[in-house]
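The complex is shown incomplete by one protein chain, all other protein chains being positioned as in the whole.
Up next is chain A:
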Amino acid sequence: MRQFLLFIIIILVGLTFIARLFYLQVYNLEEHSLFDDNAIRKVYDYPKRGFVYDRNGKLLVSNQPSYDVMVIPREVKPLDTLEFCSLLKIDIEQFRKFYKKAYHYSPRLPSVFVPQLSKEDYAALQEKMRKYEGFYIQKRSLRDYQTSIGANVLGYIAEATPYQIETNPYYNMGDLVGKQGVEASYENTLRGVKGIKFIQKDRFNKNIGPYKNGVYDTIPEQGKDITITIDAKLQAYGELLMQNKRGGIIAIEPSTGEILTMIAAPTYNPNLLVGRDRSKNFTKLYNDSIAKPLFNRSLQGVYEPGSPFKLMNALVALQEGVISTKETVTCYAGYKYGSRFMKCHCRVGTRNDMIHGIQESCNAYFATIYRRILDNPKNASIGIDIWSKHVKSFGLGDFLNNDLYVGQKGRIPDRDYYKHIYPNTFYSTYTLSNAIGQGEVATTPIQLANMIAAIANRGFYYTPHIIKDIKDETIDIKYTTPNYTTIDKQHFEPVIEGMFNVYKYGTASQLQIPGIEICGKTGTVENFVKIDGVKTQLTDHSIFVAFAPKDNPKIAIAVFVENGYWGSRFAGRIASLMIEEYINGEITRNDMENWILTHSLENEYAKPYSGEPFKINRGTTLQVIPTEDSNKIKKQIEALQ
């Protein structure tokens, strides 16, 4: 026994060691990567971010250098905080706060201490930087906006969020990444690929030379310039017209699906989100929960489409053969179904065929054809699916699957949708509001614009997109492939004729532009909000959709003005001016332009928040904005020309 004691202990110790080594080196193994190795310093070389040009080659976004003060908390030595703070223009409380935040993130990884120093501050700081151990300056490239328009189109860049850093290994703390607009949707194209240098350091954190003579180092790959489909001039004009109003405008070139303008009002100046006041400005914009300037109404605003949707019902009716173009429907100043009544502004006894039905926007006519569409098959639940399928073929009711960073599905109901609401019986009259574009149907301005583009093209559309050209790259084939609707080509002509009559003789006749044949449709949409839990009706939304010219269309447009009352009042005027501006390049109807510029809807928007009872629609008076304000906008417009 005695001779075995040491024997056994030796073997036990040997086994223990091997077990411990197994735990340390095999079981506990993290994939060894140079990136996780804190004996290797990673120095990044950020490439130039790609420029953004408009469709006519105008430079919209370029770069400017910026300097971030970075900190590695563990390496910080006691310093003259007073001097340091005054150099950085922060106070001691902020210093402590930033330091704590950085330390909390990681004591050994670099964090941004103070972002985006100006050139002047940088110059002052640079000389003294070596005094502050643990702090260094990281040069980055910031955006330099050459314009004050298009904030919602262009988006902005900001520091990557912790979630992005965690999920995408490319990003490090403090990296700038596109957050909205094309900056976000073309992030990978614009940013390029950053270069990296691996530097071996010793335990005192001194660099002792490139790791393995730099064989793993990479050089940065420059970001690619992109050209977007936006017409900067039209965009600027539209944004000015939308001053003091809320809503969205989308204009599309039907023959290509290129988005000519994408306006969301109110908007903001993109330069606000650059530089040291960025976070202050951003907080302001972000917290504006009433005007919501960061909310892109043209893409995310889901509204009931109103009368423009009647075009859709007309097309489906013709395709399904439930009515001929010649057949007339008699309007009794409304449409009676069961015990209910849908009002119409036609005189009692008016007989409308399709073209007149569209021209006069007759509710009775569309209620009739909508019922026929649904009741044509055996029962309405089959009918609603047929109807839904046709409507969805225009890109309504779903994401457009394009290169815009945000979007909304809208809503086109079908049988499944109604199953939950009407589990037992389903008749066409239940959903009769859909006939006039209210009720369950809901669309975004871009979907409406796309619908008009498909009508303008007589049966197909190109997915609306914002990218026109990427340097040395071809754009996605899905933007150059037509999407066909389920409506045959010949059915479009009567509808287009009706839209033309809207302009010639109908609800938009006062909006005519000499020399341009425009096809359009007005819309006036009832809308409600809850104020203190009470459903309250607000002034109607003003909607207008149009394309022009009638033959060989160049522009399809949808204009949506919140609480603008009837369709031709605000939306129609704005659409008309936009079309004139785009096709003729100049405005001849200065009085109309003037009217838009001098009238504001801000008082309408203030009503629900006023806490007092208020009148809507007929009872409203338009707010006229002070001459100096409207003159300011006028001057900006003149500068555009």
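A few remarks follow.
Just so we're on the same page, a residue touches a chain if its C-beta (ideal position, glycine included) is under 8 Å from a C-beta of that chain, and two chains touch if they have at least 3 such contacts; residues count from 1.
FYI, contacts and distances are computed from a predicted model.
Taken from the listed names "FeoB-associated Cys-rich membrane protein", "Imidazole glycerol phosphate synthase subunit HisH", "Branched-chain amino acid ABC transporter permease" or "Rod shape-determining protein RodA", the protein name that UniProt assigns to the chain not shown is "Rod shape-determining protein RodA".
In the full complex, chain A touches the hidden chain at residues 2-3, 5-7, 9-11, 13-14, 16-18, 20-22, 24-26, 28-30, 32, 34, 37, 39-40, 200-203, 208-209, 211, 213.
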